[in-house]
Each structure stands twice: as structure tokens, then as C-alpha cells.
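Here's the structure, in C-alpha cells; my notes come after.
All protein chains but one are shown at their positions in the complex.
Each chain carries a letter (A, B and C) given by its place in the written order, and its residues are counted from 1.
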Amino acid sequence: MQITSLRIDLKYLTMFPFDSAKKLSFSRCISDGDLVIVYEKHDNMKAVKVSESGILQNRFGVFKHSDWIGKPFGSKVFSNKGGFVYLLAPTAELWTLVLSHRTQILYVADISFVVMYLEIVPGCLVLESGTGSGSLTTSLARAIAPNGHVYTFDFHEQRADSARDDFERTGLSSLVTVGVRDIQGEGFPDEFLGRADSVFLDLPQPWLAIPSVSKMLKQDGVMCSFSPCIEQVQRSCETLRSDFTDIKTFEVLLHTYEVREGNLWSWQDNEGGSMSLKSCKKRQRSTNGLENASSLTIMAKRNGESRGHTGYLTFARLKCTV
Amino acid sequence: MQITSLRIDLKYLTMFPFDSAKKLSFSRCISDGDLVIVYEKHDNMKAVKVSESGILQNRFGVFKHSDWIGKPFGSKVFSNKGGFVYLLAPTAELWTLVLSHRTQILYVADISFVVMYLEIVPGCLVLESGTGSGSLTTSLARAIAPNGHVYTFDFHEQRADSARDDFERTGLSSLVTVGVRDIQGEGFPDEFLGRADSVFLDLPQPWLAIPSVSKMLKQDGVMCSFSPCIEQVQRSCETLRSDFTDIKTFEVLLHTYEVREGNLWSWQDNEGGSMSLKSCKKRQRSTNGLENASSLTIMAKRNGESRGHTGYLTFARLKCTV
Amino acid sequence: MSIIKTEENSNQDQNPRITWEGCSVLLDINDGDRVLFARLTTGSKIKIGNKNCSLQSLIGCPFGSSFQVEDGKEGPVLSRVLQSTEGTNLQIMEESRDNRRLVDNNSAQSLTGEDIDEMRRKGASGDEIVKALIANSATFEKKTAFSQEKYLLKKQKKYAPRVLLRRPFARSICEAYFKKHAEKIGFLRVDTLSLLLSFANVSAYSDVLVVDMLDGIITGAVAERLGGTGYVCNTHCGVAPYPINIVRMFNFNNDICQRIVHSSVSELHSSENGPSPSTDPLEDACNIRSQPNEQILSPSAQHAVSMEENEDGNMEIMTDVSASPKVVKGTKAGRKAPVEAIKIWKANGFSSLIIAAPNLDAWDTVKEVLPLLSYSASFAIYHQYLQPLATCMHNLQVEKMAIGLQISEPWLREYQVLPSRTHPLMQMSATGGYILSGTRISGSDQTQAK
Partner (left out) sequence: MSIIKTEENSNQDQNPRITWEGCSVLLDINDGDRVLFARLTTGSKIKIGNKNCSLQSLIGCPFGSSFQVEDGKEGPVLSRVLQSTEGTNLQIMEESRDNRRLVDNNSAQSLTGEDIDEMRRKGASGDEIVKALIANSATFEKKTAFSQEKYLLKKQKKYAPRVLLRRPFARSICEAYFKKHAEKIGFLRVDTLSLLLSFANVSAYSDVLVVDMLDGIITGAVAERLGGTGYVCNTHCGVAPYPINIVRMFNFNNDICQRIVHSSVSELHSSENGPSPSTDPLEDACNIRSQPNEQILSPSAQHAVSMEENEDGNMEIMTDVSASPKVVKGTKAGRKAPVEAIKIWKANGFSSLIIAAPNLDAWDTVKEVLPLLSYSASFAIYHQYLQPLATCMHNLQVEKMAIGLQISEPWLREYQVLPSRTHPLMQMSATGGYILSGTRISGSDQTQAK
């Protein structure tokens, strides 16, 4: 029985393992050179490269990297002032949060759906344009690992450069190649003719790139175009109808909930009648939630403001003509 | 102090009272000639005109109308076989359910929003086209009662006739006038020039009727156009921009929940591990729900299939030019 | 098709479309950036930017008209802007250029702050300043139509703010609160409010029982629908009625105000038919004068405070109460329910019920007040949380108190509809809360096996 994949390796950590020698074991401890996600709160995280002499300073005080080395990922570490943060191993989802500082927190819904709907599995060759912040690219790379490849293109040289730096940082360089190219104008490079399993477009005028996409895809291969406006979708679908089938447009959203523990007043408890709405916020909290849980109610409430729209996702499958 | 509005009147019941002489008192009893809603289940209701000699036959048996007369609305009445139904006073919402046999059950969300967003209050003059099933018309009439009026127009003579019959039946004839007219082609009649407080359009090409709407509305009056397709909305908004301001497009939906009482199994209770998903449906039910309520959990679950789209609602306000 | 003239006359009274001295208005500054409630009196003023503008010029204007700040002889005044019927100045064209090469550069403006101050001193209007800014922008012409529009709007809001005069309706009041102080109305969204009125079958001549712990938004919306017929009775558990400050913001005439009453739940339940001590006519009269007035006066001070706190664009209350004593006297909504009415309600029951009490347990409340309804009456209960309504629905089913029970969750999304740029708004309110609705039925008096 082959269990090489369970071997423990001490090379520096990549965001996710993609060859058996780099197999991640989570019991592994933080080493010099590792990328860690410093977690303060759900909406406050930061990516930090660990170095023997490094320090991290935030509102909780000063943290010495040397204190972190040797601790397992998932540990709580303390500052000189006794404040603490958690040190997490990076994931594509945490990386998205770090990249975007919460503004893109719901983007995970689109990303997840795209990866599954494009039928991306290990070994796939995937084309993407534009690269943007590289947030989707990271998830594409996770899905094609260990032996597939993502070729991603951006019009802006500068943006491509920073994405390339990021993939270097997260250790994904061998899975992702970043190119600078005007895909709307020039299409994808000819070297990918008939070789792409899936293609993803996030372009202002996706219909200009669709003829090239149909040349790059393998038969029955799937493409996806992400557009914020319905006119872009209408025009893309029109163009898609000649070479593609199974054309479907979706909108994906995610609502999140807060959880609160508390009791609602009974009619009689509220004799005064003058209770203001403000007082509803300071609900009585048990000191030990678990023991009293039966007497108190735990209630979930939708978070009020949420992302009402990100974009439309249009999928299409290249017709089988052979 | 004037309390005439509380007088009890024994004239036949209209769907809602709109002059003080017809004030509905719910303690009133069912009389010969009344329209009642026979309620079997949430999704099975029927409107019946009570007559001394009438009978109602359904799967529960035979019900004699004469047994109903003199009972208060909201009573449970029994058939020859001991089966029962409830007799309810008609409301605009029940009427919508009766009209459409549940297919339009969520339409209440659009109707409610339209009435409020059109700023319809008692005394308003409202124009509508088309009349359709008269489901919205009934709610418009409720909102303008007791002293306003709804003028509704439909292209189909037959449809207008049945709507007129329905308003006769529900006793709303003095609040609603139904006309036959091609509003897209001819616009609203000149007699309403500058006199409408609000206008509602449900037409395939609403942009054709908008110039007429702007002539009918009082300054600052509000119009609404309901369209299923975004292209209709795009074209309407384009037309609206010349004479209207405050142009807003919405989509309104309603999700409903089922409530179940039950316990989820704990990991250990489920030793067998072979539990099938089917058994999850026959949850244990307490014989006396209230007494055992604390030990059982009541859980709400979204109804699975729901109306994903009815139409877009576009509102606009006539510019003040004087 | 004939027209009944009397309808329109009465309509004019109930539904006035021109402001008058003492009327309540909603002022929408810069397309919703700031929303104010104000009472139009000769003395009332609002602050826009750094200018205190008199509201006197708004008296007698049609609702829906727009105003701009101009310098009058006696200080800044609001001057009416007639809306053109030719659309916005800037024609929004379908965008053929894409903005991949667009470089955002705000340093291309050659007009300095001093230049602008100078223009102002010389009496330039806001519009003139905006035009000068465009003329002196090195990049404006190179921007896409979309960016030009954005730039124009931004400058116009800063240098030539618009004030839109809106009618205070349940719609506009609810929207203004939801946008700026949602917590004060229990996060009740306008579509949810509209559904409560529908599900509870609120119609003319209804006697509507409400448990309104949302500062009067429910009471006001119901009264608006009643139009001076029927009653809206705000019931409460203890001795003091719940505050209904928001009712003041509606332009209710005397007829309507008369129909807004309160009564404790114990009074409504009591078996005595004669006037109880608490419903003594004298004391009642006294209540009308003192206690509701107190409600009216005290919160305005509070609001004034909150106004100071939220200078940068929140909803504000501008009510110069002392300046218009007659007006306040006019809006004496919220008196104690008349004894005769209570007597009839006890005999016949209420025809509708709406409960909106975010801090109360729904079942605990409904089991107290539902018996006050007549059979076949509709009810609707609002709550921000799902679970209390689920429990309540279950108990109502088990107790066989109601049928047609349904928990609904409203969903609302606004769209941007512009050529080549149509999409749902990126931000939406995810929660409109939940509504439990149903119909009260008569107890299972003749229970028979089916």
C-alpha cells in the first residue's frame, strides 16, 4: 500500500500541497520562511512571512516571530502586552479575505461555483483572463493541483507583476503562469489551441474573446464569463450561440447570519411599556453559555447589509462537432 | 364624539366596507346572499355565495348552506359525514388565492409593494391597465376606499366582462369601473387628464402608454409598470426619463417557511448508521405539543420550490413643471 | 364613464399636493444623501453646507418640487428649480469605449479653492461654479461618459445641493428611517411594512388593534390607510402607552388624528361594561392634553441631540414646535380610546391585528391579544428573528386558534437601469425580517371526529 502522500516534509509551506514531497501535515510547526495568516478577528487578518528576526506590531502590542517558530499552526500567540492573535495556515479562502480586506468576503460564492461548474479537477489545463487580484486564480490552482496548470492573462503589466509576486509568495508559481496580453484584442495564444479543459473570462467586452475561447477549448470543454451588467450577458449569449451549447446564466449570492443568545421579554415583564429599542442590544449574557443554554434561546439573524450583486455567471459548453 | 362607523349593519357583506353604512363588524353572522370563502386547507379555498337552499359538495361530504346562516364568520361547519371546513369573510388576499388556485400565492408581495409605493390612500383616483384577473384591482380598491375610485382598462372585452362580474360579486362595483380599451394604442381617456393620483401598467409594451400616463397624472403623481423581461424595463426607463423623475426599478419576492417540531438524533442514538434519509420524515410528534415544547425543537425550513421571479416593478414620479 | 366630482373634492382634503404653513414635509437633500423632517413655518430653517436657509419659500409649493440655495437679501434662501422635461443635462450614451486605459487623476483641476471662494464672493451660483470646474478640468473631456457623469454629480452635490420636497407618506417615512435610523423602527423595511398592512387586511372602517413598539410607524401607516374612518388602537401592557412619535411626521388632519387611540390590554379585556375608573371621561380628557403632548414634545429634544451627533448626512428632525403651537395642537393623535369604542370592541372584536414588538416573545404576546379579535379577522406579526415566529406558529396550530398560518420572508432588490449598465444594485438589505400571518377562527366548539 502506497502511503507516501502521508510523509511529513519540512520544506517551506505552500498554500496547499501539490506534489507528494510537499505534502502538508497540519501537525507541522511554523518554520522560518513560512507564510502565515495572522488572525485578529473575522474581518481583520493579515498575511505575514515568518523570519527569525521579524516582528509584528499591531494594536495588541509587539509579537516576535521567533516566538512563533516551532508552534503548530492554529496556535494562539501573545504579544509583549499580553494581547493575542491566532496563526493560521493560508487557504484560498483566507487569502481572498487578506487580499481584499473584507470587501470581497462574499466572493467565495462565485469562486466556488465557477470551479465546480467549469468541471475543474486535478490535471486540468485552465485559461483565465483577466487575472485581477488573483483571487480566483488561487482557487483554480487549488483545483487543478497537483498536475494541472492555470495560464492567466492580464492586460495590465503592473497587475500581472503583482499577481506573479503573490503566487511566488504563496508557493503556487509552478501551478500558475501569468502572462500580459490583451485577450479581447488578440485572443489567447495559439499554443493552447484545442488544449484547454476550461476557460474563465472576466472582461468588459467578453464577446470579443469568445471566438478565441472556442478555438482553445477541447470539445465539450466549459467556459464561464463573469459580467456585472445584463447587457454584457445578452451580447455574450448571442455570440455564444454559434459554437456553444448548454448556455446557462446564473447569479450566486451568499447571505450570512449573526448568532445571538438571549431571551425575549414576555408581555408581563414589560409592564413599564417604556422600553426603548436600544436596550434590546444589551441582552443578558450567561457567564457560562453552555450550562444555561437550555433556558436561553440562541437566535440567528441575517446580517443586515449584504452584497446584493456581484455579477452574472454565464457558462457554455463547446459543441461536439467531431 | 362620532362613532357612527361602529354601527352594525345587516346589509349583505362586501369584501371590505367602504361607506359607514356598510361598516363590517366581524361579529356579524353569515346571511343569505353573503360571499364566503370556504377554507379546506391553506392551498384549497373556494368562494361561495350563500343561499338558503344551496349546498356545497366536496371530498368531505355535503354541506347545507342553511346550516351556515346565522353562524359567525370564522366558524367551523360540518358536513353530513362529519367532515368540516371553515367559513371566512373574504379579503383581498384570500380572493387572490381563490382566483388563481395557489399559482399566484406569492403575488401578494408585488401587490402590497405597488399599493404602498404608488402612495395610494383613501380618496385617490387610480388608473390601471390591464385589468387581468382583477387581483391587483381588488387591492387598489381596498386602498382608495371609501371615497376614491379605480378606473381599470383591459384590451379583451371578455376579460373585462368577467372582471366586472367579479367586482359585482365582491360588492366593489361602486369603487371600480372597468373599461375596454387598447391603452397601448389609444392611451387613457382624455377625461382623466391631470386627474390621476397614481397609474399602474401591466402591458407588453408599456413604453407605448407612458406618454399618455404623463398626461393623466397630477404633478408629483406616481406610476408603476410591471414587466417580466428586463428589455421591457430598459425601454420603459428610456421613455420615462423625459417626463419623470425618481425612476426606480425593483424586484420583490417572498419566501415562505414550513414549521416542524422534532428532535435531531444525537450521534450515539444513531449507532446503527444505516438510517435512511426517508426515516427523517416521520419525526416523533408529541401528542401534546405545548407541554412538551421545551424538550422538542421547533424548526423552520424554507419551502423548497418558490417563485423565483414574477416581474420587475418600475416606479416613476411625474416631474413638477408648474 | 362618468366622474364623481365629490370624490375629488374630498380627495383634495385628504391628499393635499401643495404645502401649507405648519405642514410637515420631508426634505431630501442631494438625492437621499441627507433626509430631514421639517415643519414649514415662517421661522423654521435648515442648515445646508454652512448656510442656514429659511424654509418659508417652501410654503405653498407643490410636493415634488426642487430647490437650490441662493443668496437672498436677508440671507440664504431656497429657490425653486423648475425641472426640465428633457432629461438630465448629460445624455447618457451607450459606452463603446472601454475604460481599460482609464487613469484616475484628480490633480487635473486648475481652479483652486481660493478661486472658488472668490467666485462665491462675487455672487456666482452653484451651477456656475460647477460649470467653471468642468471648464478648468484638464481631464474631463477625456473621461468616459460614465466618469463624466460621476464627476458632474459629485461637484453638483458639493457646490449646488438640491433639496427635494417630498410628501411624508408611510412609504417615504419608512424609507427615510430605514436608510438612516433602521434600529428606531426595528429594521422594518418598506416592503415588509406594506405586507403587514395587506396580511392584516387593513381597509377603511376597520378597527385595527396594533402592538406598535416601533415608535408609531405601524400606527401611522394604518391610520394613513384608514383615512379618517375606523380606528387604530395601540394597545400596551402596563399603564403607559408606547410612544408614537413618528405619527407626528404624517400630515394627518383632525379626522385622522381622532382615529388614533390607545388602550391598555387589561382595559380591553376587562369584563366590566361600565366606565372603569381609568376610563373616567375627565381623566381621559386630561390624558388627551397632557400625556400625548409629552410624547410629542420630549422626543424632539432627543432628536435634536441626535441631529447634532450626525451632522454628516443622517436623517434629522427639524421641528420648531414652539414657533407653531396651533399646529401641534392640531395633531393630537394618540388619545385614550373612547369608552364607547372599547365597549363595542368588547362586543364585536377588532377586525385586524398587527404586532411589531421586537423585544417581546411573539407567542406570549399573541396569546394575550388574539382573543380581542373577531373570528375570521386577519393578523400579521413582524419579527426580526425567525425562531420566535416559528414557535408562535407552532403553538397557534396546536391550540387551534388560527388557520391559514404562514411565515413569509420578504426579499427586495433595487436595480440600476441605464444603457449598457443595467444590473442589480451591489448593496442590498439582506433582511426585511419575517412575518407570521393568519386568520383567527372560532374555538373548536363542536369538535367532531372527521
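We take it that a residue touches a chain if its C-beta (ideal position, glycine included) is under 8 Å from a C-beta of that chain, and two chains touch if they have at least 3 such contacts.
What you see is a predicted model; the values in this text were computed from it and never measured.
Touching the chain that is not shown, out of A:52, A:186 or A:238: A:238 (per the contact rule at the top).
For subunit B, the residues touching the chain absent from view are 155-156, 204-205, 228-231, 251, 255, 264-268, 270-275, 277-280, 297, 299-312. For subunit A, the residues touching the chain absent from view are 1-3, 5-6, 8, 16-18, 20, 22-28, 39, 42, 60, 72-76, 78, 82-84, 86-89, 91-94, 108-109, 111-113, 115-117, 119, 121-125, 139, 142-143, 145-149, 151, 177, 179, 189, 191, 195, 197, 218-220, 230, 233-234, 237-238, 241-243, 245, 247-257, 259, 261, 288-290, 293, 298-300, 302, 312, 314, 317-322.
Going forward, only the chains that are shown with their structure count from here on.
A straight line joining the Cα centres of subunit A and subunit B is 44 Å long. Inter-chain centre distance (subunit B to subunit C, centres taken as mean C-alpha positions): 24 Å. If you average the CA atoms of subunit A and of subunit C, the two centres end up 40 Å from each other. Shown for subunit C are the residues in touch with two or more other chains, namely 386-387, 413-414, 419, 422, 424. Multi-chain contact residues of subunit B (touching two or more other chains): 230.
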